[in-house]
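Apart from one protein chain that is not included, each protein chain of the complex appears where it belongs.
Showing subunit A:
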Amino acid sequence: MTMLTDFGYILLFIIAAIVFVAVILFLAKLIRPNRPNEEKLTTYESGEEPDGNANVRFNIRFYVVALIFILFDVEIIFLFPWATVFGNKRLIAETDGLWGWFSLVEMFVFVGVLLIGLAYAWIKGHLDWVRPEVKTTEYESKIPTSLYDKINQKYSQ
């Protein structure tokens, strides 16, 4: 049996999944009530009137992360074929053990380049997210703190 016919079974899986989803949705459509009105169909915004279009601007960092991801994902795909031949006993035996060292060093170089890329993004601050900061107030109260201590002492007994 060749690979191509084997993939027929994957098609079987896909068809079964599509049929399942379609049947369930159709059944649900048959038996559920359907009485829409204007209030039901408005966008939910915590009970307020929806304000403007919902396709708002979002943080640019999501975009940067997606870009970095694509670079890294492509590089990982290159590692997959390498990983399958790395421990190949025949190749190691034929080259008298040299194959392992050669491919390991090669991979070191490759992962090294990956790491430099990651370090660059890291140092440039593309991986930092806005985090909440604790701000100390500069306001100085006219009431001396000793007064508070007195009150605390009075009521702690």
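Following the convention adopted for this analysis, contacts are C-beta pairs under 8 Å (C-beta built on N, C-alpha and C of every residue); 3 or more make two chains touch, one makes a residue touch a chain; residues count from 1.
Simple rule for what comes next: contacts and distances are computed from a predicted model.
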item: Choices "NADH-quinone oxidoreductase subunit H", "Extracellular solute-binding protein", "ABC transporter permease" or "Glutamyl-tRNA(Gln) amidotransferase subunit A" - which one is the UniProt name of the chain not shown; value: "NADH-quinone oxidoreductase subunit H"
item: Absent chain, residues of subunit A that touch it; value: 1, 3, 5-10, 12-14, 16-18, 20-21, 24-25, 27-29, 31-36, 38, 40-46, 50, 53-56, 58, 62, 65-66, 69, 72-73, 76, 79-80, 83-89, 92, 97, 100-101, 104, 107-108, 111, 114-115, 118, 121-122, 127-132
